[in-house]
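Note that one protein chain is taken out, while the other chains of the complex remain in position.
Chain lettering (A and B) follows the sequence in which the chains are written, and residue indices restart at 1 in each chain.
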Amino acid sequence: MAVAFEQEVSVEQPQLGEWQPRIVAFLCNWCSYTGADLAGISRMQWDPSVSIVRVMCSGRMDPTFVAKAFELGADGVIISGCHPGDCHYQEGNYKTLRRVHLLKRLVAGFGISPDRVRLVWVSASEGDQWASTANDMAREIRTLGPLRLQT
Amino acid sequence: MKEILIDPITRLEGHGKIDIFVDDDGEVADCFFIVPELRGFEAFCVGRPVEEMPRITSRICGVCSEAHHIASAKACDDVYHVEIPPAARKLRELLYSAFFAGDHMTHFYILAGPDFVMGPDAPPAERNILGMIHKLGIDTGKVVIGARAAAHDIVKILGGKTIHMVTALPGGVTKGVTPEERAELIDRAGTLLEAAKFTIDILNDVVLANQAYLDLILSDTYTHRFNSMGTVDENGHLNVYDGMIRVVDADGDQIVTYHPRDYLDNIAEHVETWSYLKFPFLKARGWTGFTDGSDSGLYRASPLSRVNAATGMATPLAQAEYERYFETLTGDASGATPVHQTLATHWARVVELVYAAERTMELARDEEILSPDIRTIPTETPTEGVGCIEAPRGTLTHHYVTDERGILEKVNLVVGTTNNHGPISMSIKKAAQGLITAGSEITEGVLNKIEMAFRAYDPCFACATHSLPGQMSMIVRVRAPDGTVVSEVRRD
Partner (left out) sequence: MTIEAEPITAAPTKPKLALYWAASCGGCEIAVLDIKEKILDVDAAFDVVFWPVAVDFKVRDVEAMDDGEITLCLFNGAVRTSDNEYMANLLRRKARVLVAFGSCACEGCIPALSNTTTRRATLDWAFRDSPSTDNPGDVRPQTQTVTEFGTLELPEFWETVRTLDQVVDVDYYVPGCPPQAHQIWAVLETVIDILQNGKPLPPKGSILGAGDKTCCDECPRVREEKRITGFVRPHEIIPDPDTCLLDQGILCMGPATRSGCGALCVTVGVPCRGCYGPAPNSKDQGTKMVAALSSVIDSQDPAVIEQILDGIVDPVGTFYRFSMAKATLGRVNLEGSSPGDTEREEVGL
């Protein structure tokens, strides 16, 4: 069940008018989304610049979604799935693993920092993991700055 | 001052325009040949794996894609310091000779032919391959289409695709030949050979037998004394596939013979503000501007120059035609005296056509092409390489520098037609100056005759089987500064 958790609040308070990163997170239904839910229910603070899209499995995440997210204005993308070995659909997250590795190389080839794409494994009980991932990513993207795709 | 802009020029590959300025006395003050296109292959190939270059650079030109593909493969072989098996070399040369013959066939009939067979002043509606077929008979059409198809079949069998072939890699080729395929190759080579012989007859009966055409060919309007570049084998014979690059001056004396790897010591490219295409020149002379003569930096790279730079042809029928050509135009069958009449390029093209067809047959009959040993796997670390070939319209050079994985760091290309940018500019200008003079009427035929000055160089396009009639209706009105109509030409 939900556990109250002591953690350092590291959410940066945005200044009015300052650029805010936009981060899209694809979370698998069974593990990661539940974990994020847990973070919410536990009232853990995590950066509001992260918006969540729920997919049934991280393996559903077509690489095109990541490219599309960037095209539509995202500055960073998080993909989160079940830990290796725990995938609800057996192999889905292994496909995700390989996809993201290759996708990062592709993204880097476009002159976009591969750190804008982050893969994590978050289980249903790891609300804290989710919160710190979101915060860390937001911090990373703030450092990298806005992504301006050249079209 | 009035300006005549021919835009676009037609019956060639690519984009071009001719800008003519005529002064108030009716004389041509200046004339420019402008190339308004640029795609930037050299820059965007950086970062690509070198073995992909044969298929990337073939897209420089969809007509002579074979030239780029194979020159690129040769450069790749050089980058990897790999020797390709003899059978692979023969297969590449066989394919290339067939392509070369087919390309020359179509240029002679489709692009250049109409100007001679129908006449340069013929109505545009007739001045094309269909008009030629009407005049010469349907058999001519069949020969042309059949030759083109034969060349294509050979390219398809050995190269995988007719346009943008795919089979040359560093170390060899990916496709060998079965006995059945070889029988087809021999059959197609036969078609090319017959077409070449047929073309000599057409040349004799229709062009050379016509005094008006002979006068045009020999006229000063279409003559420049340029240095000549071509590729020759170890016997000094013209070779379109491989060899040393030889340049002779306007009197036929050698300026230099160089190995493709040494091209940078011998040629350089000049830039003008009014064209995207550069102007190569001989380093031995430096950039001397738009001049001709032995002291000029400009040189031609075309059938005319190749035949000038060679001391003979490697196959019998071609050698006979070579001797006849030089005997007729210079009085010396040995070829020691270069030919300088630009329109004679069409005849030089026939000499090459015969050679290419004969060479195709020689190689098709060679047993070694059946060998399964057609690839050597490169083992050396790739560094840098140059590959050259004679594209139908000039000497083509590919130069690559890679890192130790064979990923390209630098690319330099000097493309066939580019060599001729300076000479073409001068040929057009001289033709314009000769044809547009005080009191002369500027007819559509006059403008076409100016275009003929570049068509002789076959600037990178062979329009495959057909050119369709131009039924454009047009009025050309020449107005004086006050607006009154000075003269009018109608085509409707």
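Quick note on the criterion: a contact is a pair of C-beta atoms (placed from the backbone, for glycine too) under 8 Å apart; a residue touches a chain by one contact, two chains touch by 3 or more.
A quick note: this is a predicted structure, and the numbers were derived from the prediction, not measured.
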Tell me the shown chains the invisible chain touches, ordered by label.
-> A, B
Which one touches the absent chain: A:I52, A:L97 or A:L144?
-> A:L97
Full-complex contact with the absent chain, from B:V232, B:I267, B:L329 or B:L363 = B:I267
Where chain A meets the left-out chain, the residues are 62-64, 66-68, 70-71, 84, 94-95, 97-99, 101-103, 105-107, 109-112, 148-151
On chain B, residues whose C-beta touches the chain left out of the figure = 1-4, 7-8, 10-15, 19, 21-24, 29-30, 32, 34, 36-40, 42-49, 51-52, 55-56, 59-63, 65, 76, 80, 124, 128, 145, 149, 152, 159-164, 166-167, 169-171, 174-175, 263-264, 267-276, 278, 280-281, 287, 375, 377-378, 399, 405-407, 410, 412, 414, 442, 460-461, 463-481, 486, 492
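Criterion: only the chains that are shown with their structure count from here on.
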Take the average of all CA coordinates in chain A, do the same for chain B, and state the distance between these two points in whole angstrom.
-> 58
